[in-house]
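A quick write-up on the structure given underneath.
So, subunit A:
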Amino acid sequence: MPKDILEAPETLLDIRNLSVDFRTPRGRVKALRDISFPIRKGRIVGIVGESGSGKSTVLWALLGLLAGNGEVTGGEVRFGERDLLHAGEPQLRAIRGEEISVVFQDPMTSQIPVLTYGRQMRDILYRRPNLSTAEKRRMAVEMLGKVGIPDPDKRIDQYPHHFSGGMRQRAGIAMALLTGPQLLLADEPTTALDVTMEAQIIHLLQDLQKELDATVVVVSHNLGLIAELCDDVVVMYAGEVVEAGAVREIFHNAQHPYTRALLECDPARIDDVSRKLPVIPGDIPDLTRPLSGCIYAPRCQKALPVCRETQPPDVARGEMSLARCHLLDGPHRDPDWPPPPDVMTVGQGEASAGKPARAKRDDPLLEVSDLNVQFETVGPLRARLKGLEKRHVDAVLDVSLSVAPGETVGLVGESGSGKTTLGRTVLNLVAAQSGSVRFEGREIRNMPEGRFKPLRRDMAMMFQDPVGSLSPRKSVRALITEPFQIHGITGVDLDAEAERLAEMVRLPKPFLSRYPHELSGGQARRVGVARALALNPKLIIADEPTAGLDVSVQGEILNLMADLQAEHGLGYLIITHNLPVVRHIADRLAIMYLGRIVEEGRTAEVFARPVHPYTRALVEGVPQPDPDRRRVHVSISGEVPSLLNRPKGCDFAGRCPLAQDRCRAEKPSHVTMPDGRRHACHFPLA
Partner candidate 1 sequence: MKQTGTTRRGFLGTTAVLGAMGLVPGWPTAAFAQGGGTLRLRIDGDNNVLDPGYMTGGTEIEAQKQCLPFLAQYARAGDTFTWEPTYFVTRLEQRDATHIEFELAEGLVWSGGHGPVQASDVKYSYERMKDSDWSGYFEAMDHVEVTGERSGTIVLSKPFAPFIMITLCHGPGAVLSEKAMTEAGGKFTTQFPAVCGPYTYEATPGQRAVFSANPDWNGPKPAFERIECNVITEVKAAELAFEAGELDCTEVGADTLARYTKDMPEGTGIAVAGELQYMWMGMNTEHPKLQDIRVRQAIQHAVDVDTILQGAYSGTTAKSHGIICPGLVGQRDSTGYGYDPAKARAMLDEAGVSGLELTLRTLNNQERMLAAQIIQANLAAVGITVKVLPLDSGPFWEMGQESKGDTWQDLELWIMRFGTTPDPYEATQWFTSDQVGVWNWERWTDEEFDRLYQEGIDETDLQKRHDIYVRMQEIMENTGAYVWINHEPEAFVHSTDVVVNAAPSGELNYRRFERA
Partner candidate 2 sequence: MSVNRSDLETGLPPVDASGLPDHLAESELRESAARERREKLRLFLTNWQGLTGLILVVLFFASAIFAPWIAPYEPNTLDVPSRLSGPTWEHLAGTDQLGRDTLSRILYGGRVALKIAAIGVSVALVTGLILGMIAGLGPRWLDSLLLLVFDTVRAFPTIVLALATVALTGPSLGMVLAIVIVTSIPQYARVARTSTLSLKNSEFILAERSLGAGMTRLLMHHVMPNVVGPLMILAAMDVPVVVTVEAGLSFLGLGVLPPTASWGTILNEGYLVIRDAPWMVIAGGIPLILTTLGFTFLGEALRDVFDPRMGKGR
C-alpha cells in the first residue's frame, strides 16, 4: 500500500536544473534540459517515459557515469550535503555502490560473464577492509538468499550464465543491496523479463524496500509497473519533466496532455474492446535542433499557437507535484482541462469499417492438428559422450489450432513457449515431425519448397524484428516489390505497385528510396506489412507485431492491421506475449506453455474466466496501470522450465499453485468444453 502522502518525508536527493548534452557527429543532442525533481526519503519514485525521453540519462548523470560523449551542462544534484554533479571522482566512487546502488536493465549484459557471483560481490565489498573474506561471503550468501535464490551458498560460486534471466536479475538486486545503500536506482528492472517473472521482481523490490527502508528510483516505460510499485511518479518527454506527482494524482488526475495521452494509449487501461487503439500522432522532436515553446506541442491535440513559441510554465500543485503546460495556468489556462478521465483526448484513427462478415466456422483457412516440432540439441557424438539418450526437444507438442477467414487468433505465450516456432512451421520455414497443417483444406506440412511456393502468395508473415527482417542492402521500393519478382508476376508496373502499397500502409512516398536502417521501428513495421500484403494473401501470421514500439505508436500498426482485415477479409494469427494488446484485436486466444496449447477460447471468455491456472497467472500477471488495483500476492512463482527438462506430467505442474500428484505424474490431454473452449488441465478452474 502506498504510504501516506501527508507524512511529508524529507528529501534524500534533489535534482535541480539538470541539463545534459551528448556530442555526436551530427551535433549536440540536448538530451536533458533543465530537469528538476526531488527524491523523497523512503519512497519509491518512478520515472516514466517512452524511448528517447532521457529517463535513463538522469540516472547515469547523477552517478557521474555518462558515456564519454555526454556532458553535464548545468544544474546540481544535492545528496545530503554533497553536490554529486560537482563531486570529485574519489568522492563519487565512495558514494557509488555504498550509498547509491543500481539495478540494471539487462542482467545478461550488465554482469561480467567471467567472474563468479561470489567474486563480484566480494569486489563490491572492497571498501570494508575490516571484514574477512569469509564474512564477506557470508553476507553475500545471506543477501542472495534474501532475494529468493535457492541454495545461495552453492550458487554463489556460479557464473552469471548459469543463472536464468529471472535469477540473474535477483542476483543483480542482491548485488545492489549488498552494501545497504540509502538509495537504490532501478533502470527498467523488468524489461528483459517475462510477464510472470516481472510480477515477482516487482514484489521483491517492494518487499525489500519495506524491509530495508531504502529509497528507490525506478525507471520504466511500463505504466503498469509504475502504478503498482511507485509512490511518486515523474513523467518525462524528450528530455524534459512534463509532469510529476504522487502516483494516484498522475494516474487518476493527470494534468499534462502528454501524460493523459500516454495513459489513454495503454491498452491495459482500455476496457472496451474496440479493435482500435488510441495513438499519439507524430514523432519525438530532433533534439539537435534549436527548440522553442512546449516540447510536446507538435504532437499535442490541444496545442495552441502559444505552445509552439513560449515555454510553458511549471504549474505546481503541492510538494513535488507539478505539470508543465499552458493550459493549466497563465493567460491560456483552460478551465475545462483536464477533462474527466472517461473522455478520450487522443484520436483512434478513422472509425472502423466494422468487422467483415465472418466466413463459416466449418471452413477454416488454416487448420493445424496434432503438430509436433522437434529440435536437435546435441550432436550424435556428443550425446554418446555424455550418455544422453534423448537428443531432441519438443519445441511444439501436439498443437491443434485453426484460423478462419477474417478471423484474428491470438497465440499467447512467454518466451520459449514455442509460439514463434509454431508460426514458422505453419509457413514451412521449419520442418515438423508429425501432425498436419492444412491450408484451405490442403495438407501443406513439410511440402517441398517447389510446390509450396505458389501458396506463399496466400500466406504471409510479419516478423518480430521490424528492421532486422528487412534485407539491409535493399531499398524500401525494392523490398516492397520483391514479392512480385519472386513470384515472377509480370505485367504490373512495379513503381506503381510500390506506391500503391506504400499508400496502403500509410508510408510517405519519399521513404521508398530509403534503406531499412534509415527507418524507425514503426516505419519498418509498415514496410513489413506492405510486403506481407503485396500479393493479397489470405492469411497473415504476425509475430509480435508491436515489439519494439512505444505505447503511443503501437496503436498505429494495430489499427492499420485491423483496417486491412476489414477491407480484405484476412485471417490473422497473431503471435505475442502482450496480453493487453492482443485482448483488443483477437477473436480467439490460444495460450501456449512449453510448446503446448494449454487453453483456447474466445478472447473475452478467456480473460473473464480463465480455465487453466497458467492462463489465470498470465492474466493476473499484467500489472494494472492503476494504483488502486495493486495486487497483493503473486499467483505463480518460478520460471518457465527449460525445454530440456520438460516435466513428466503437466508442464505447468511445477509452478501451479493448485497442482496435485496427478498433475505431476500424468500429462493432461486436451479437453473440449461444452462452450467450445479447449484446455489441457486435470483440474480446470470453474
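On the choice of candidates, all candidates are chains of the complex that A comes from, given by their letters.
The rule is short, and it goes like this: a contact is a pair of C-beta atoms (placed from the backbone, for glycine too) under 8 Å apart; a residue touches a chain by one contact, two chains touch by 3 or more; residues count from 1.
Keep in mind that this is a model prediction, so the values were computed, not measured.
Here subunit A touches, in this complex, candidate 2 (chosen among 1 or 2). Interface of subunit A with candidate 2 (complex): residues 22-26, 29, 31, 50-54, 56-57, 60, 66-70, 238-239, 283-284, 286-288, 424, 427, 429, 449, 452-453, 456-457, 460-461, 463-465, 468-474, 482-483, 486-487, 513-515, 517-521, 523, 528, 531, 550.
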